[in-house]
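First the structure, which I've put down as structure tokens, then a few questions once you've had a look.
What you see is the complex with one protein chain gone and the rest in place.
Order as written gives the chain letters A, B and C; numbering starts at 1 within each chain.
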């Protein structure tokens, strides 16, 4: 940490800072410039509150953190890519994985038709929601456990591992009985009890980025899961909230490219939520490969205009089948093999 | 709802829309303009998915919702101000209420000293966190139930009702045993299980606005609570996330003024989180009164530079005592009486 | 400036940085921590490109600037409030000034009626646009020079000084012949040729904040004007662009409170553009006084529903007259005298 003193700071102000550092067994290295003095803080264990504390001291202009607050998720200390193994499907480490399925499980016919089409077209996993977070209390919120049972039935028939959302800590055990990957939705990215419960489960976890979460906050949420002894975290960029309203969200592919440098965790992209419009999904799916994503998660539906949620951003099964060869071709050109 | 057809839409496209409306026992009123046709949808119960459905129809350019999606929270159907009664302290309906206390309960001495100073200066309630949501897993996360016990002790001594956060549905019963007002934090504004559990508790609830929540989403979250039969919702503006980094958040006082028109619920303002800097708290506290807030919630601490969290945005007890007469004076000028 | 080295940086990496500093006659003070080394850069004149340069060096994690990039606008080096004198009306330094008038000058009757009502109600200056920046090329763009002449006529009759916008460097001389304060609109906050031309004119200048300008960028734009020898800059907060769409802009009163600390320049607030809705103007006008603004600029119109622009955010003359005593009362309570 660095403490920047004001131009008007006195020697006494500087000494007060140094004394507080000494209380924590830290040292301060002084750099005296023409205009102001800078104090570099050196020591083994800087308490997390120190930064805010020192900002209150007289004569202090600001403090600057120089280490990233996450460790377990950082590539700096773990240079090799983490590979998450989901029933034999490898996420991260070079392969390219496509996850597809409806926003919500609605019926046996719907999920089985979709699962077969997904497998046929080359998807490696099946997604589908049984518990749905919805902004309004008056909309469809998922089938609950019967939805999970339908997902398990679809897996039994197609062999595709299942990705499904869990919304609250007390549901983790239930959902984990059926799912292969637990999904943490965007609205729950900072639901810390949920993160820790999922961490304790040891299950592969898909951690969606919050609607207004910085990349640093997102990696800190991953840190919560890993800190419970569960390294199987797959990050998922799904669009952030900005001033632009012509699309549902703004898909931040910069984040995909940057996370690949900052973290060893695999990261996939969700062009369905990222754009909110089915006709933007194909170009943004292809774009995601270019940005370096390890895979895609996409909403597909046999009859989007009758879907109980997210119909407007779901591909038809035909459009999905037409898109997959283009995805494979671009991935191949970039040296990625489809999982 | 209104369906706007493309300039290029055919009569057949229009007919297909009308047939789908008829399936739902809805009527479509046509307005044929020079350039395009508009269909006004009329009927008793428009299904929540209809909008997204119709956007997928050939020839449809867009659909526009014309009713607000919340009802119970809307002033349109409940013109009179809701007044939430917290152990005799009235929130809403004209009085001006100040809630003060530390970010987190840290010790008996800390909370008692603060509670006495709060009462002395004219605060009507005491705030303090026993369960703290924190971005990093490595920071102080509150004392838990012992913290709640200390809050109850402070109430016993000062008579001030207690406002404290609950983070997860399974903790609602525990926190409700000690608290007078349950606080839903910004990160949990869309934690729907928590909203419903708090709704079922019937307890007065302080619902903070999410960091990137629109006013409409915020009122929909209030709707979740009210729909469980609990009308005692107090809204709290605490700053939103924008591009500006010179302040911790951007305090959106427009939202305070607008919510007073759109909703009958009381709304208070939190200039501590809204600014993130203690020296901006006094001006923004005064500004909040002008914007029409029904009260303030502020962080105060006997020794901010030793606080275990949010020290940088906490007022000292002295600064708080100096601020209160100015708050009372401006409230008085605007015809508001201090609760 | 501070250079933060990576954990993996070698001694050679550090030496390369020090050599580059030496080329610029700068010194580097090393602080070696447990995990990484920090280099404090010390010297008289740090070149503006140095920060970006050093970020490209091997072993450098990031660089951190520790001085603010503006000097002339900074309170640190000019502790006393600047007071801008506009034909005897003082802006800054304690008084509270209200500027009112229509968005655009439309006719002699419209501007004279408005000017008389503004003076009557206690406004200290008259605003009105003769050159209007408009998003669409198909909307009314102002009367041009005849509009300036009408403003001059209104000043002759009422004695109110005139504030009006100038949009392009070649118009500065023309507008300066009629106006008392040149307004730089939000879209032109970073039109540097315009800033410099206005700077050279020496005229009092109202510098609106850009729609997505940080406070630092805004003060740097003020610096452009002052650097031409014109210290008569009045800042104006008029709302920023965020994700919220229920209001036209998000009025950032935090910025008003913060600018009062960071800069010696006067700052006023524009609740008309800040909210975009006439019924939010009164509460946000009052809020602005609380936040510490030195004044207000508001749109008023004799017949808003016939206005050629911004009717939706204009107060009627009656509503303005009713608001002014409340403004004066709150300003008085806070120890401010109306200009």
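In the analysis below, a contact is a pair of C-beta atoms (placed from the backbone, for glycine too) under 8 Å apart; a residue touches a chain by one contact, two chains touch by 3 or more.
Computed from a prediction, not measured in an experiment: that's the story for all the values here.
S.K.: The chain left out here touches which displayed chains?
M.R.: In the entire complex, chains touched by the missing one are A, B, C.
S.K.: I'm checking contacts with the chain that's been left out. Which of A:62, A:145, A:216 or A:303 qualifies?
M.R.: Result: among the candidates, A:216 touches the missing chain.
S.K.: Consider the whole complex, including the chain that is not shown, and state which of A:148, A:207 or A:251 touches that chain.
M.R.: A:251
S.K.: Looking beyond the chains shown, say which of A:26, A:160 or A:240 touches the absent one.
M.R.: Within the whole complex, the residue contacting the unshown chain is A:240.
S.K.: Please identify, in ascending order, the residues of subunit B that touch the omitted chain?
M.R.: Subunit B touches the missing chain through residues 2, 4, 6-8, 29-36, 38, 40-44, 61-62, 64, 66-67, 76-77, 212, 241-243, 245.
S.K.: What subunit C residues would touch the chain not displayed?
M.R.: Those residues of subunit C that touch the unshown chain are 48-49, 52-57, 69-70, 133-141, 167-170, 187-188, 190-194, 211-212, 217, 220-221, 223-224, 227, 241, 278, 304-312.
S.K.: Using the document's contact rule, name the residues of subunit A that touch the chain not shown here.
M.R.: So the residues of subunit A touching the unseen chain are 212, 214-216, 240, 242-247, 250-258, 260-261, 274-275, 277, 279-280, 283-292, 326, 329-330, 332-334.
Methods note: only the chains that are shown with their structure count from here on.
S.K.: I'd like the most central chain, judged by C-alpha centroids against the all-protein C-alpha centroid.
M.R.: Here the chain at the core of the arrangement is B.
S.K.: Quick one: subunit B and subunit C, Cα centre-to-centre, how many Å?
M.R.: Their C-alpha centroids are separated by 31 Å.
S.K.: How big is the gap, in whole Å, between where the Cα atoms of subunit A centre and where those of subunit B centre?
M.R.: 26
S.K.: Of all the residues in subunit A, which ones touch at least 2 other chains?
M.R.: If we look for residues of subunit A contacting two or more partner chains, we find 212, 241.
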